[in-house]
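Every protein chain of the complex appears in place save one, which is left out.
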Amino acid sequence: MSLRVTVWNENVHETTQPEIAAIYPRGIHGAIAEGLAELLGEAAEIRTATLADVEHGLSEEVLRHTDVLLWWGHIAHDQVSDEVVERVQRHVLSGMGILVLHSGHFSKIFKKLMGTTCSLAWRNEGERELVWTVAPAHPIAQGIEQPLVVEQQEMYGEFFDIPVPEELVFISSFSGGEVFRSGVTYTRGRGKVFYFSPGDQDYPVYQQPQIRRVLANAVRWAAPVAAERRLPEVSNPATGWFLES
Amino acid sequence: MSLRVTVWNENVHETTQPEIAAIYPRGIHGAIAEGLAELLGEAAEIRTATLADVEHGLSEEVLRHTDVLLWWGHIAHDQVSDEVVERVQRHVLSGMGILVLHSGHFSKIFKKLMGTTCSLAWRNEGERELVWTVAPAHPIAQGIEQPLVVEQQEMYGEFFDIPVPEELVFISSFSGGEVFRSGVTYTRGRGKVFYFSPGDQDYPVYQQPQIRRVLANAVRWAAPVAAERRLPEVSNPATGWFLES
Amino acid sequence: MSLRVTVWNENVHETTQPEIAAIYPRGIHGAIAEGLAELLGEAAEIRTATLADVEHGLSEEVLRHTDVLLWWGHIAHDQVSDEVVERVQRHVLSGMGILVLHSGHFSKIFKKLMGTTCSLAWRNEGERELVWTVAPAHPIAQGIEQPLVVEQQEMYGEFFDIPVPEELVFISSFSGGEVFRSGVTYTRGRGKVFYFSPGDQDYPVYQQPQIRRVLANAVRWAAPVAAERRLPEVSNPATGWFLES
Partner (left out) sequence: MSLRVTVWNENVHETTQPEIAAIYPRGIHGAIAEGLAELLGEAAEIRTATLADVEHGLSEEVLRHTDVLLWWGHIAHDQVSDEVVERVQRHVLSGMGILVLHSGHFSKIFKKLMGTTCSLAWRNEGERELVWTVAPAHPIAQGIEQPLVVEQQEMYGEFFDIPVPEELVFISSFSGGEVFRSGVTYTRGRGKVFYFSPGDQDYPVYQQPQIRRVLANAVRWAAPVAAERRLPEVSNPATGWFLES
């Protein structure tokens, strides 16, 4: 059975800033989708959706048929409707995987899933980022160089105000000396969450083969284990119910 | 320096149902405050607040002077104003500790901090609950019997839809065979969170010395480590800033 | 590529106690291997090894060609040679997965990987064990009933002196009221470890389809992510080495 992947991007930088359109001519979502298609091949059906689409391209119908959603947003977080955010959250809690990327740390959906401010330190000077694997047995780290070198990237630094990750897969350092928990996992309800910070509109990070491999690995990892999409619910069983099941 | 503790209770059952007022004549908040006073003595200043108070008794002023907040609610979660919930969240993220009790699993503040449905299985048949310590080195378990026996209690059972706890301190079993992660900790921002399930309006659980000890231990544990109350914030440092500090 | 699985059993009860041979006529290893073969089919090559075999059937050659090792032992832990235990540990740290079963909690290899006493409470009265899933998104829980009912089993209870699990998948309760962290995972070096307590020589637990499913799921989960078997090693890199790689 093939994985159904939806790559969501606010797609505002690329449609309003020519210098960014030059880096990502098919949009950040296009570059990400291309990378996943390369690496997952027939194992995945990949579609894209953007802020400007009806319901941001994330209707109930689309989400019901999405195993893993990728989320990239930056300057238009507040234009995402609360209704869509609640719908996405419901699907995550019901089993859909989600990958939140880079500046998506401040998206409504990520903050809602985390319960914290998700604030961090940042500096955009095109510094070298080194991404170190600290969980070599983790499927998301499979085939990733130690370290993965990103020649130019925005610095994201600690303190990153997120809940303690369930799994810490990557830690980055930057030329300026800062460090960042750059690849972290969570479970929320029946769904898996992976946040990965490398990737920015100003640098061609999503063209980099090793970054694409992290995303492809993470898509496989975040795929639901159960076929059924079901929200955790309250139950009120009688005594001994489990003996009759 | 003495710990400043605020015990919050919706206080609806006790003011509307005589049979519950008989169990908790000074309210659930009164019973909890009494227990903390017994065990913490001069180490703590304890006050109470309820839903009916102005701003639910949780003004900016009160929260600023609260080190640890305890929260009990059940049938009136939706009557708690969103403004107060956001204020409480801001204080937790800034360093205030919070203990969420029993049916508080469905409170607005707990769901906001967790990001999940917080749903569970339940059955109110006055079953025996056994509370087992699985983290004997944890300060919250200090002086607690193995197991702590609650003669009559509402059953709360798995699956409990919470994020994976940072620390799992207690697991309960019930006469009916169910189990429950009944004592769990989290960090959110600079604040500590402890959820503890034993304690119900129908049974005199908060009169029980060992339950009072858990709460007193947890208050000490959840107290902020830093004197300053400060929300994690975004910063945009220049390169090498740390050398000048 | 098919998974290479080795099921190790001390095989002492079955060869010396006719009443246990009656429950497990092909040995506990035989019953486990049969269950894995049923569920994994051509995805796995399954072999068995026992204490009485040369080098306990765990030569360097066998381990080098084993992706996941299952370990069942009880009354003969001290007859396992230290040399073999160190060899198994080296392979686990280098990437081989290991599933430690039931009374294997006291095996030399498990204690060596954990660093604790691994002691617990026990009572062999054929009590009903209920195995509750607390991590429904975990691949090991895929397809497992809530709860999984084992009609008769030895009680294993808390406090179970293990390091805090990385992932807590299952919690069991017993007729007597005790609870137990019955399905827990760890990483050690590049290898994955799963301990699962249900399964005893006195009861036909390994014939039970749902128990077999847990083991098959765990074998898939514990399989190494990297093709290469390599022990984590010290390195002494020159500055900037990562730029040349």
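Note that the chains take the letters A, B and C in the order they are written out, and that residue 1 is the start of every chain.
In this text, contacts are C-beta pairs under 8 Å (C-beta built on N, C-alpha and C of every residue); 3 or more make two chains touch, one makes a residue touch a chain.
Predicted model only: the values in this text are computed from it and were never measured.
Engineer: Can you say which of B:Gly115, B:Pro147, B:Gly176 or B:Pro198 touches the chain missing from this structure?
Structural biologist: Selected residue, touching the omitted chain: B:Pro147.
Engineer: Specify the residue from the set B:Gly73, B:Pro163 or B:Gly191 that touches the hidden chain.
Structural biologist: Touching the chain that is not displayed is residue B:Gly191.
Engineer: Quickly run down the residues of subunit C that touch the omitted chain.
Structural biologist: These residues of subunit C touch the chain that is not shown: 89, 93, 112-117, 119-123, 125, 127, 157, 159, 161, 163-164, 166, 175-177, 186-189, 231-240, 242.
Engineer: Spell out the interface residues on subunit A facing the chain that's missing from view.
Structural biologist: Those residues of subunit A that touch the unshown chain are 128, 130, 132-136, 146-147, 157-160, 164, 167-168, 171-173, 175, 177-179, 181.
Engineer: Since one chain isn't shown, list which residues of subunit B touch it in the complete complex.
Structural biologist: 95, 130, 135-139, 141-143, 145-147, 149, 166-167, 187, 189-192, 224-226, 232, 242-243, 245
Basically, only the chains that are shown with their structure count from here on.
Engineer: From subunit A, count the fewest steps through touching chains until subunit C is reached.
Structural biologist: The distance in steps between these two chains is 1.
Engineer: State the superposition rotation angle between the two copies subunit A and subunit B, fitting on C-alpha atoms only and giving a multiple of 5 degrees from 0 to 180.
Structural biologist: It is a rotation of 180 degrees, to the nearest 5.
Engineer: What is the distance, in whole Å, between the centres of subunit A and subunit B, each centre taken as the mean of its C-alpha atoms?
Structural biologist: The mean C-alpha positions of subunit A and subunit B differ by 32 Å.
Engineer: Express in whole angstrom the distance between the two chain centres, defined as the mean CA positions of subunit B and subunit C.
Structural biologist: One centre to the other, that is 37 Å.
Engineer: Touching at least two other chains at once: which residues of subunit A meet that condition?
Structural biologist: Answer for subunit A, listing residues that touch two or more other chains: 166, 187, 189, 232, 242.
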